[in-house]
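Only one protein chain is missing from this complex, and each of the others stays in its spot.
What follows is chain A.
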Amino acid sequence: MTSRMAILSGLLFWLLLEWNPAFAYSPRTPDRVSETDIQRLLHGVMEQLGIARPRVEYPAHQAMNLVGPQSIEGGAHEGLQHLGPFGNIPNIVAELTGDNIPKDFSEDQGYPDPPNPCPLGKTADDGCLENAPDTAEFSREFQLDQHLFDPEHDYPGLGKWNKKLLYEKMKGGQRRKRRSVNPYLQGKRLDNVVAKKSVPHFSEEEKEPE
């Protein structure tokens, strides 16, 4: 690094003093070389040497002053999806993230965790389920066993669910017995975050004879 610096300072020195003779085609005399010229040349040299000071990107270049509830989406509320392999599963309910229905998970309800089958190369020692079948039935049964809520019955507490209450509960964290509290659910909360999963229905959609 020191030798590089030596090269560099040598270069700078040479630049200031020896500019004109070296670039005979340039009519510029040393005293007329502008600062810009030197800088541009220097940057060129540094880039070639691979020692250009890395320019970084600053968060300040994006909007930094956003406040209030964040509305993010990417979820079910966006409208009809073609669900299931044949597109024949009815869209029952806008799912938990992103819809505008307030939900309150009371004592006997909750947000179930999906099963964690072992991917290729992992075993039970890694904390996953070995030989779990890749089926809807298995996932359904597994989640039902958590006794958090019954997906068959259209979320009985649907009307009562309240995100604020739920948030407070999760923050408190003590009332959930079956599982530890997800630390990622702490901190600043973003409302209405959803996945842009499906196409909203536009009335202009072409009607093709089917």
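List of remarks:
Going forward, a contact is a pair of C-beta atoms (placed from the backbone, for glycine too) under 8 Å apart; a residue touches a chain by one contact, two chains touch by 3 or more; residues count from 1.
Operating definition for what follows: contacts and distances are computed from a predicted model.
For the omitted chain of this complex, the UniProt record lists the protein as "Neuroendocrine convertase 2", which is one of "protein-serine/threonine phosphatase", "Neuroendocrine convertase 2", "Large ribosomal subunit protein uL30m" or "Elongation factor 1 alpha-like protein". In the full complex, chain A touches the hidden chain at residues 26-29, 32, 34-37, 39-40, 43-44, 47, 52-59, 61-66, 70-76, 78, 81-85, 87, 89-93, 95-98, 103, 105, 111-122, 126-128, 132, 134-136, 139-140, 142-143, 151-152, 163, 166-167, 170, 179-180, 182-200, 202, 204-208, 210.
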